[in-house]
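One chain of protein is taken out of this complex; the other chains stay put.
By letter and in written order, the chains are A and B; residue numbering begins at 1 in each of them.
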Amino acid sequence: MSELLYIKDLKVYFNTEEGVVKALAGVNFEIVKGSFHGLIGETGCGKSVTGLSILKLLDNNALIEGGEIIYKDENLLDKTEKQMQKDFRGNEIAMIFQDPGSSLNPVFTIQDQIQESVKMYKKASKQEYRNIVIEELKKVKLPDVEGLLDKYPHQLSGGMKQRVMIAMMLACNPNLLIADEPTTALDVSIQAQFLQVLKNLKDKFDMTVLYITHDLAVVSEICDYVSVMYAGRIVENVPVRELFKNPVHPYSYKLVHSVLGVKTFLEDLEEIPGSVPRLIDPPSGCRFHPRCEEAIDICKTKVPQLKKIGKNHYVACHRR
Amino acid sequence: MRLSEVNVEEIKMELANLKNKKSSQLSLVWKRFKSNRLALLGFVFVMIIIFIAIFAPFLTPYKPYATDPSNRLMGPSRTHLLGTDSLGRDVLTRLFYGSRIALQIGVLIILFEGFIGIMMGVLSGFFGGIIDSIIMRLVDILRSFPVIILAMAIAGIMGQGIYNVVIALGIVGWTTYARMVRSKILSIKEADYIEAGYSIGESTYSIITRYIVPNAIPTAIVMISIMMPTALIASATLSFLGLGVQPPIPSWGSMVAAGRNYLLQAPWISTSAGFFIMFTVLGFNFIGDGLRDALDPTTKH
Partner (left out) sequence: MANTIIETKDLKKYFDTLKGPCKAVNKVNLRIKQGETFGLVGESGCGKSTLVRTILKLIEPTSGQIFLDGVDITDYKKKKLMALRKKMSLVFQDPHSSLNPRMTVFDTLSRPLKIHNLTKNNEETMIEITKLLKLMGMQPEHMIRFPHELSGGQKQRIGIARALAVKPELIFLDEPTSALDVSVQTKILKLLNKTKKIRDLTYFYISHDINLIRVVSDRIGVMYLGQIVEIGEVDLIYNNPIHPYTKGLFASVPEPDPDKKIKGEPLSGEVPSPVNPPMGCSFAPRCPFVEPKCREEKPKLKLLSDGRRVACHKDNLR
């Protein structure tokens, strides 16, 4: 097994008027080539920031305080904006976002947009381009591909737009696809179709995907491996089956047992006391300790490091 | 905790807190406004102009209409800090008195067009349908004329004078308010809290006064502070063109126009009047921007 991407102790802070928000305070995980890697956490835990950091698309007030993002033996954090744009964004690493509507340019047809991606690496005649675009659209199982080419984004439904987005990203032949909550805006049946397309791509083209979401059920459907994130840190790196069978970190445990569908009765669902901390002044030590039923003194002072507890299973907790 | 356990004293304290909180809302806006340096600068600019306008007679020994033919077009000196104009009147004195005219016209225009515009905007946005169509088509028609030319025509027909300037500019000016307020109200109307209001039994009147208007007020206030400089410039333009305030009443616009003929011999007349216009307009612009940021409680800093 070889890892395609390796994130080590990534720290990202944001300067705001209220103070410095310590959004990421040590993110560690690796993505194995050809796998679907889930990054899961609740609103504001820093999962989207992690995704954007990989492509260095963070806002101007972001400070990368430390860490490494190793992609194919190169540290992306050392790359200049120009190098990122030329060598990595799109052709190596592509990203799709939550809102498919705002990611497509409303004044160009579907063909124009996908063709634009193809042009980045291939010169061809008009007819050849058309054929390539058709091929790309077929990969994501869009119906009536020929008729779609000359349509504009507003003529498509949300689910179709999201698939066009994927086709566009695939057209650049990226090695890593980062998907940030791609189905949150979609209906369940459209989401199911979308996940089918992703699964299919994985089987046929050996895609590597970083799938960022808050929805554990989706992770269970398509991911092989999961990183559980809480308040800017990874608390558990775990194979997906293991997460549902044997979640080790107290937060992962609560999270898994609060998912509807795992439990049938309302009374059996777990609650997490308290609320998510503000990252301007996060709790000392383990950031989960104020809400943790098992917290002891050391949890308040020392940051727990990820340690190996099983095959490919790492957890950051003093009690485990 | 039993539900019947309600500490009345504790609650009374909260009631008092609530009253404090509401008054502290204003101070919060002021605090945010203060923390914005440009806005504070604008506030100081405008305060200076208001001070000058109020205390003009005490700030200068001269009278704005007192001509002195022997001292025509004198350069700046110790006796006449900004020199004199073609009739020997003290320029600084006339500028000071001119601020009274400028603010008076500005405020009147704002009140006039703001009142009509906000009313029309609320009517058209809330009720929609035929009322909306009629008001918005009227807005379209009025806005299809170039503002200054329409105002010139109106001023031309009605003659010069402060009130005519106000009417001439206000007749087109309200359309901007109406459009902005209407679109704001359309977006407020879509919010769930409006439906929530209906679902607990609020009357239409309550919906407008308690839900829609309070949420539209910040927009209206910001509009007013942003429109103030526009009104000042427009009235100065009319005066410059000779269609505004009648001479010899000192107005900045007509002073710029009067100084134009002596731009080489006595550049201080036009430039100093121009500076006063710029100073005031800039002040109001800064205030407008500052207010916009300070009034929105949801703005994340």
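What we mean here is this: a contact is a pair of C-beta atoms (placed from the backbone, for glycine too) under 8 Å apart; a residue touches a chain by one contact, two chains touch by 3 or more.
Every value quoted in this text rests on a predicted model; they were computed, and no experiment measured them.
Shown chains touched by the hidden chain across the complete assembly: A, B. Checked against the full complex, the candidates A:60, A:125 or A:275 give a single residue touching the omitted chain, namely A:275. Considering the full assembly, A:262 is the residue among A:20, A:58, A:84 or A:262 that touches the omitted chain. Considering the whole complex, the residue from A:216, A:238, A:279 or A:316 that touches the absent chain is A:216.
When the missing chain is restored to the complex, the residue among A:5, A:76, A:148 or A:240 that touches it is A:240. When the whole complex is considered, the residue among B:54, B:196, B:263 or B:278 that touches the unshown chain is B:196. Residues touching the missing chain, restricted to subunit A, are 42-43, 157, 159, 187-193, 195-196, 214-218, 220-221, 240-241, 244-245, 254-256, 258-267, 269-272, 275-276 (touch as defined at the top).
Residue-level contact of subunit B with the missing chain is found at 1, 3, 6, 8, 10-12, 14-15, 17-18, 21-22, 191-193, 195-202, 206, 210-211, 214-215, 297-298.
Rule of thumb we're sticking to: only the chains that are shown with their structure count from here on.
Centre-to-centre separation between subunit A and subunit B, using Cα means, comes to 49 Å.
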